[in-house]
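Removed from the display is one protein chain of the complex; every other protein chain stays in position.
Showing subunit A:
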Amino acid sequence: MKNFEFEQELDIAWCPGCGNFNIRTSLIEALQELELEPEQVVISSGIGQAAKMPQYIDVNYFNGLHGRALPVAVAIKAANPDLTVIAEGGDGDMYGEGGNHFIHNIRRNPNIAHLVHNNMVYGLTKGQASPTSKKSMQTPVQTSGVANEPFNPLAVALSLGATFVARAFSGYPEQTKEIIKQAITHEGYALVDIFHPCVTFNKINNFKWYKNNCYQLSADYNRNDFNMAMEKALDVEHFALGVLYQKQGQPTFEQQLPVYQNNQQPIVHRKRDLDKVSELLSL
């Protein structure tokens, strides 16, 4: 019995064959292998098929609103840095509705892992284009095909100074698990864009397509080389899998907060002093 698994049987709302199942296994194993306790871990998620993830893991969670997992996650980590915090959701959730938060939290560099299930489509609302949908893909809404250029989350994250940028594919669960582990242990904001097939609504980017269009970063790839990472991120013909970039030693959001400068105790555990407040009212 694994720590993060439920005892009773689960009624999982994903379609049979969906890539989310593999991501779930990778995530549970990653948490397990990092020897974390469920009480120490919080998953903050938005809305969508991907965002249902914490429902299927035995862990603390805040399953909030569409696009809003990041602000919640950042606040949780800041209020109690002792917790391990993961923000999770789909590409529509994180890059579309939550695009502003995505941009600004990279700038904050909070010590959280950001897992985005990228199936290049909106699953839960039945197949509309997502920000990462391929150009000219036809959907019930984009009836003449998607006209917009796909959003490039890795290049955006790199350009804004993200300290950990990675891409995984749910078809390779072992590697996905390893990347998730590294993202969780990375000190600072860690983006993992996880490709996975939506077997119901995305007939273009299916399992085979991902296999054919993705390749592994070579064993001697230097993840500290920003220019190389950017070059890899900008290549949208062939998609590199692995950790494209990592920069260690950057101060995190929490570390820079004045409340933690001389006192490591999480603010949620600190005593409050009413007498000191009363002084503000004395003459």
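Definition applied: a contact is a pair of C-beta atoms (placed from the backbone, for glycine too) under 8 Å apart; a residue touches a chain by one contact, two chains touch by 3 or more; residues count from 1.
Note that in this section contacts and distances are computed from a predicted model.
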item	value
Omitted chain (choose from "Acyl carrier protein", "Multiple sugar transport system permease protein", "2-oxoacid:ferredoxin oxidoreductase subunit alpha" or "TolR protein") - UniProt protein name	"2-oxoacid:ferredoxin oxidoreductase subunit alpha"
Among A:S144, A:N227 or A:S282, the residue in touch with the chain that has been omitted	A:S282
Touching the absent chain when the full complex is considered, from A:L34, A:I204, A:L234 or A:V268	A:V268
Candidate in contact with the missing chain, chosen from A:V141, A:I204 or A:L257	A:L257
Touching residues (missing chain, whole complex) on subunit A	13, 38-40, 42, 44, 47, 52, 54-55, 58-65, 68, 70-76, 78-80, 82-83, 100-101, 103-104, 257-259, 263, 267-270, 272, 274, 276-278, 280-283
